[in-house]
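All protein chains of the complex are present and in place, except for one that has been dropped.
Chains: A and B, in written order; residue numbering restarts at 1 for each.
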Amino acid sequence: MYVGIIQVFTYRLSFFLWRVRNVFNLIFIYFLWTSVFTKQVLFLSYTQEKLITYILVISLLSSLILVTRTIDVGADILSGDIMNHLLKPFSFFRFIVSREFADKFLNLFFTVIEIFILIVVLKPHIFIQNNSGAYLLLIITMIIGGIISFFVSLNLSFIAFWSNEIWAPRWIYSIFTWFLAGSFFPLDILPKSVYNLLLLTPFPYMIFLPSKVFLDGFSAALIVPIGISILWSIALFFLTKKVWETGIKNYSAYGR
Amino acid sequence: MISIKGLTKTYRIPQRTKNLFKDIFFRTYKEKKAIENVSLTIDGNELVGFIGPNGAGKTTTLKILSGILYPTSGYVNVFGFTPFEKKREFLRQIAFIMGHKNQLLWELPATDSFRLNKEIYEVDDKTYKITLDELTELLDAENLIHQPVKTLSLGQRMRVELIAALLHRPKILFLDEPTIGLDIFAQTTIIDFIKEYQERYKSTIILTSHYMQDVERLAKRLIMINHGKIIFDGLLRNLVNTYSQQKLINITLLKPLSKEFEPPEKIRIHYQFPQLQITTHKENIVGVLAYMLKKVEFVDVTIEDEPLEDVIKKMFVHH
Partner (left out) sequence: MKRNLKIFWLLSTYSAKTALQHRVGMISFVAGKMIRFVFYVLFIYFLVSKTRFLAGYSLQQTIIFFLTFNFLDTLAQLLFREVYRFRPLIVSGEFDNVLVKPYHPFIRVLIGGVDIMDAITIVPYLAFLLYFVLKIPHLNAINAVLYGGFLINGLLLATAFHILILAVGILTTEVDNTIMMYRDFTKMLSLPIDIYKEPFRSFLMFVIPVGIMMAVPVKILFGLLTPNMVIITIMISIVFTLISFFTWNRALKRYQSWGG
């Protein structure tokens, strides 16, 4: 994990600029929603307070859950570097998971600072959850969301076992995530039919569901989504395992 | 043609301290003089070898002469132009070829790059055809120029790069390590080509290389540079005559040396039957030779100059 942090600091300027970009991204969304509320008190079911809080929370969760180092796995497969890890498959998994944690921890650290600065500068009204039960559920949904995001991203990297074009699917995935995971707007403002359709995909469970839990605490309406999220994480686990095993067989057969 | 007086180039190198904060916001720089107070003149139709260890300043000099780098101080004049101004008339008459570096369009056949260079250098159709045919023939590249550059081997790529760089018949060629990374056959091809090219087109060629064979084969004039300063500028053969005090005597023995054999004084000996190599000072040759011829039975004797490489190495150590 230490190595992971050092690696990141080696690319100081890059890293710094990336953080700056994150801040500006947040500013964009913040101002978008603030201006919506200048003329009205409620946007569908959200007050300004709730929505702004939603944005900050989603930003935090984004850096914790959506940002991932699994992208490197794709590059490793294409370059052949992954062979070094293949001798010990179990520790490869351990390696990428711990690298993941290092990365997430680092990002979280900086995102908290950035959000703190923004709160101090912009002074928005934010909502803090009181219910301790909600926090417990928050942690559970975050873990599930993290698992889902991790496996989906990993599978995207595994495409490298069969094709050189790993950039395109990942890019399209990021477009989908940007809109459908709720980074831009809370998903339940969408029309009911669209929202229900979306609940069948893994997207809402990565960062949207935990945010909802933070904002509203536990409610009966969340039972089904939580259930689906658990199903997705199990399904993705097995899918990832299968893809990995097939991919490795295919890969080694080419004798790189 | 090329005139440099008092040329200096200083680089600013950022210093890495352990302090991360300082590194981002308060960077300190160290100054490194890549070349210092260099002066030289090169006329037309010359083939100059420019040698020095890594970081000696040869590439920097070449890049200043071709206008890529901006001199810190000093006077540079090529064909009456100031290179850094990169005037079109100036750039049309030079070519800069770096070994291992690619100027050709990677995914397309070399002919596309040639076409592009034709437009860039404003070569008319007739001259273009003649030059292209000549160069392709000289480099034996007829079947290489129609396939994507990325499919060529390093040696093949170098040949095609040379064609692209010479289509406009530049008056000056700057060659920076043109044979680096090539196998011995490819190296020979390139070096032979350069020699042939210079004789045919009478251009001025300035060549840097690590490989002594390249320099020995091509250059009559040698410029040695170390730590940014010129330590020798003259004819190759003068280098050995002036600076080398050693001669080598190679004796091919008929019979192995007996155990009682006593070598003469003040020599270095390298013995692996049947070859006996004696290195000795020029003045001692007659004495040593006379001594040896009396003591051993031999099949062949040759006397050689100290290898150029050794002379050069010694000079670099000295300066």
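In the analysis below, a residue touches a chain if its C-beta (ideal position, glycine included) is under 8 Å from a C-beta of that chain, and two chains touch if they have at least 3 such contacts.
What you see is a predicted model, and the numbers here were worked out from it, not measured in a lab.
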Contacts of the hidden chain among displayed chains: A, B
Selected from B:Lys5, B:Lys101 or B:Arg237 as touching the chain missing from the view: B:Lys101
Residue, one of B:Ala56, B:Leu91, B:Ala110 or B:Val288, that touches the chain absent here: B:Leu91
Absent-chain interface as seen on chain B, which is shown: 11, 63, 66-70, 84, 86, 88-92, 94-96, 98, 100-103, 105, 107-108, 112, 115-116, 119-122
Chain not shown, touching residues in chain A: 13-14, 17-18, 20-21, 24-25, 27-28, 31-32, 34-36, 38-40, 43-44, 163, 165, 167-169, 171-172, 175-176, 179, 184-185, 189-190
